[in-house]
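Here's the structure, in structure tokens; my notes come after.
For this depiction, one protein chain was excluded, whereas all remaining protein chains were kept in their positions.
Then we have chain A:
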Amino acid sequence: MSQNSHQEQNLLIPAFLQLRGLVKQHIDSYDYFLTTDIKQIVSSPSNCCVLSDYNPDFYLKYKDIRVLMPSIEEDAVISSITPHECRLRDLTYAAPIEVDIEYIKGNKIICRSGLEIGMMPIMLGCCNCVLRNKSEEELAKMLECPYDPRGYFIIKGVEKVILIQEQASKNRIIVEIDSKNNVVAQVTSSTHEKKSRTVVQSKGSKIYMKHNTLSEDIPIAIVFKALGVQADQEIFQLVGTQKQYIDALGMSLQECSILNILTEKQALRFIGSKIKNSKAAKTGRTKIEEARDVLATVVLSHVPCENYDFRAKIRYLGIMVRKVIDAMNDPKKVDDRDYYGNKRLELAGQLVGLLFEDLFKRFNSDIKKHVDKIFSKPKSSKGEPFDVITAMNKKMITEGLNNAISTGNWSLKRFKMERAGVTEVLSRLSYMSALGMMTRINSQFEKTRKISGPRSLQGSQFGMICPSDTPEGESCGLVKTLALTTHITIDQPEEQISKLAFSLGVEDASLFSGDELYSPGVFRVFLNGQPLGVHRDADFLINSLREIRRKGKISEFVSVVKVEEEQQIHIACDGGRLTRPFIIIEKCKSKVEPKHIKELTLGLRNFDDFVNEGLVEYLDVNEENNAVIAMRHENISEDTTHLEIDPFTILGCVAGLIPYPHHNQSPRNTYQCAMGKQALGIIGYNQFLRVDTVLYLLAYSQTPMVRTKTIEIVNYDKLPAGHNASVAVMSYSGYDIEDAIILNKASSERGFGRSLIVKRQNSDLRRYNNGLSDRLVMPPVIHGDNPPPSIKKFHALDKGGIVAVGSIVQTGDVLVNKETPVNKVDDIEMSKLTDNDFKPSFTCFKGPNPTQVNRLFIACNPEEPFLIKTVTIETRPPELGDKFSSRHGQKGVVGLIVQQEDMPFNEQGWCPDMIMNPHGFPSRMTVGKLIELVAGKSGVFQGKFKYGTAFAGDKVIDCGEILVKNGFNYTGKDVLMCGTSGELVGAYIFSGPLYYQKLKHMVADKMHARAIGPKTALTRQPTEGRAREGGLRLGEMERDCLIGYGAASLIQERLMYSSDVFIASVCESCGNLGYEQWCQFCKSRLNIVKVKMPYACKLLFQELQAMNIRPKLNLSSS
């Protein structure tokens, strides 16, 4: 295929992302939760009804559950709300949960439908959100930015993201080698009810089973016996009758006879005696019964077991043992823990689902408790019969969900799970930081552990997880980002797939003897890790399943994988798998033809049509192993089954901003990923309507000259963060060492790097329990030009006591002149209070520079009756020390701001906005930056945007030609004249436009010094930190220097006189501290002398005394 049609196929990516957006995974999973999962939870047998232990007639049954559209109830009026209103008014974007119930009241059956049991936080953009499927205009009416990624929650006005959580997959056998060199096959069983881990482990030459409920390892043969496999031969058959299996099992079987356990009963009794926290005594069951119960419900709990029919479990255990023996003989058979096929990503829907189920169970058990309490009392015959609705506590579910999402602490009682940091506040530093956060993956590994495995790049993450976007430092490699086209699956019903598999010739495993399962040519079929049966023609099964999937009859996210070495076929339809789309190749021809692309451009088809017609399909990490994927059209060979849509999609959205990333040294791309999120720019079309605590904006943000496809796909071109700076790469003045940059003063005066800092300060008029509330008061009248500071700070206030919009405020100026009643306890009438009954508690402006009040916002919400938000905007031109960075991980601070006439200029009169030192290049090897400059320069003359898309993009050769055509040097190096001497610069200077980002680290926010100032109360030492106007610490190392130098007096001055000097009274005779010339120990004031010491020292002595240690001061005069 020609280059042309190859490029056309790239149109699939925008089509794909247009359809799904960047956060489809979050929204999909939440949709699934709201529409399907929540119903399953409520209808599951353990949750669907509440019974009473005391009244057998009573029941409460849930028939249906629904989540409505988001609304709020205020003064008994229910009105619908928009997300933006929630942000402004500090509300929660949530919708009522309604249930239909049937219950007994008195002796009647009563049906109620539409009963509200709580409020469910609604994810923006999900099926219950008002923003769903809205046009740009409709969104604008709701004050919403059309490019906002959505997929987050709003809890009390704060945007919260539930981060994607990475986990080892559940219900799959993973074989590992432990620290003692034993082979361990473990499986984490997870069902709605229970979570448990079962381990089959080799120890020496024997094999044991381990489980949390058992205090000791149980020899595997005993487990088999307990499960009802009595004959040794049968055990062999379950594992394998080849020599290696028999050899390996021999010792374990022998152990059985040593312990003299030959029958099922003996085995069960043996296991029964090893159960931890046995309840046998309490419940009156025998050990045997208890052991059987444990085996049925706790061990391998995900394998179904009805009426103590252990056959499925026996087979499963057989497979585990076989895996252990295989791995003992061949270390290659050990699984890779970090392999992405063995990982599952948990999304908002699943996490909220778990939480909701837990809360719902608690809700029901609370009802049950209440009901039991009522029925346990003797019935009062008169009066209304008991109505169970009165026992329902609506707040429990609402608050449980809100608290979990706003704190990020997920505590699930039934799994005894406590997880912190599941949610984070959505970072609105820039559009990219918000996007980056929505695609971030959090790993459950501990950050402190020094392990390289989970942190390093894994082959299987190719195309699924961005190789560049990860933070530096402790969480490096543990926090990851999804690649551009990755989709995370949601749960699909298994029944349909298993039925289909059976009708395609899978034979139920229970019909086979153990031996037959492992005969050559027979493939064992697994569905989501559960053995389904066997199939004699693996290829037929696989091909037909894939065919059916391509036809759209089953979900496109079902994966079918053949593992040749193990003779297994794995079908997966569970949630949390990573998938991404590929073009299907058949007989060396792409199924996506130019005509399809044409239809796509004409809008006649969308991405879903490509999937539904079987032109494009999703593969998960495991199925990728069965595919031969060509990177480009040129690479298609006979075996090729799939074609990458476009190689640049291996990067995520943040790394996708980098032009020519394939020319850069890899860590530079990683640095840029971190910095791209700190770049100031436009954060959304509604940025001036928002009331965030702080917003950093750029006044004149420009779309980059050199773009990438990703930039256009993620709409960075519409919400950019940076400037196309004219850069000259040369040395200038010496103020540009260590990556510092020289800025043109004229450029900054024309708007370059000018940023806006929008700050919000809250102030609420509280209402107290005694009915009193805070009040606003008129400010004092200011007379004359030079009022005292105590009066002057009121200058910006209106008569109403709130700051006037448009006024300029400085640090300490009052924004809201509020007064609080002194008495907040007793019942007094507000009107009877005089001015003396109030004390001032005004809100003051905090900020380094004079700032303009831009907006005032007064609102109320159910918790706060009178909420005042003051929004100020500060304009900051760039100054010395502000941080700038290009898109190649090259950051630098402003070292000098130079008059325009001092800047070098070229023959056309052009002069740079910025000068960058060439020493930044050799060691960083950011060749991409060089190419960006040449491409950008040529684009300027052509009047076109240039493209630096990864693994593609405009060629340097072509860009050079364009430069020559326009009378510029081929390499981008121009003849420059020096601005100060007027002569030619003695070198050709590489100059042209580069996209520069202004980063949020600005001098004005960090600058700090103090002479005297506040002290901490306890030690009387200066406070710490800029926010508290703290002192600058002379630390241990500085002290060491002074000691080394011998500057004793200086040390004394710094550490005592300038810090916490204190004149203590010390009694010379007893050596104790005295107080006010009086020694309490000697009961005398005769021997008191004054000693200068640090207050902290005096404090230490007192604290020691409090611990019954007496520090004695022996004084002598020098």
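The rule is simple: a residue touches a chain if its C-beta (ideal position, glycine included) is under 8 Å from a C-beta of that chain, and two chains touch if they have at least 3 such contacts; residues count from 1.
Going forward, contacts and distances are computed from a predicted model.
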TODO: Mind telling me which option in "dolichyl-diphosphooligosaccharide--protein glycotransferase", "DNA-directed RNA polymerase RpoA/D/Rpb3-type domain-containing protein", "Nicotinamide-nucleotide adenylyltransferase" or "Protein HGH1 homolog" is what UniProt lists for the chain we can't see?
DONE: "DNA-directed RNA polymerase RpoA/D/Rpb3-type domain-containing protein"
- [ ] Can you work out which residue in A:Ile78, A:Ile451, A:Val975 or A:Met1007 touches the chain that's missing from view?
- [x] A:Val975
TODO: Among A:Pro378, A:Gly603 or A:Gly909, single out the residue that touches the unshown chain.
DONE: A:Gly909
Open item on the list: Just to verify: which one of A:Ser113, A:Ser456, A:Gln899 or A:Ser1069 makes contact with the chain not shown?
Closed with: A:Gln899
TODO: Using the touch definition up top, pick the residue from A:Thr875, A:Gln1077 or A:Gln1102 that touches the left-out chain.
DONE: A:Thr875
- [ ] Write the list of chain A residues that the hidden chain touches.
- [x] 688, 699, 745-746, 749-751, 754, 756, 806, 852, 854, 873, 875, 899-901, 905, 907-911, 963-970, 974-975, 977, 979-988
